[in-house]
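Written below as structure tokens is the structure these notes are about.
With one protein chain removed, the remaining protein chains of the complex are shown where they sit.
What follows is subunit A.
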Amino acid sequence: MASGGAKGKEEQDGMSVHSPCKAPPSSASSVPREQAQIELELRLLEALEIYPPAKLQGIHRHFVLYGLMEFLRRSFGRQFTTDEVLQLLDRFYNLEMLKPDEEDMELLNHEEDFCLPQNFFAKEES
């Protein structure tokens, strides 16, 4: 499904923040398909409140994506492929333009030596 046209006007910084996109003009096809697409998009937007797109650029991105995939799987009762989810996201966000999450910098700047927690050394009960 073509996604280029729909998000044009909101694209200044790669973010289309408030309004869901209109269906692309090419899908003059069946109404049920449009409805299904809208349902998908609405669910995705719901999911994004928990799994924010901003985190899709950082080191946690695969787990955020996993969260999105699971959310959709539970909503629709079927598995989603990574590509499907990314395509859905692409209708709203220009992912490459998202600024990486600042939290990552805090994590990655805190270098420390590995330390095996004490409870590993505790004697096992027989």
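FYI, contacts are C-beta pairs under 8 Å (C-beta built on N, C-alpha and C of every residue); 3 or more make two chains touch, one makes a residue touch a chain; residues count from 1.
In this text, contacts and distances are computed from a predicted model.
One chain of the complex is hidden; its UniProt record names it "MRG family protein isoform 1", one of "Palmitoyltransferase", "MRG family protein isoform 1", "Myosin, light chain 1, alkali; skeletal, fast" or "aralkylamine N-acetyltransferase". Those residues of subunit A that touch the chain absent from the view are 12-13, 15, 17-18, 48-55, 59-67, 69-71, 73-74, 79-82, 98-99, 101-103, 106-108, 110-117, 120-121, 124.
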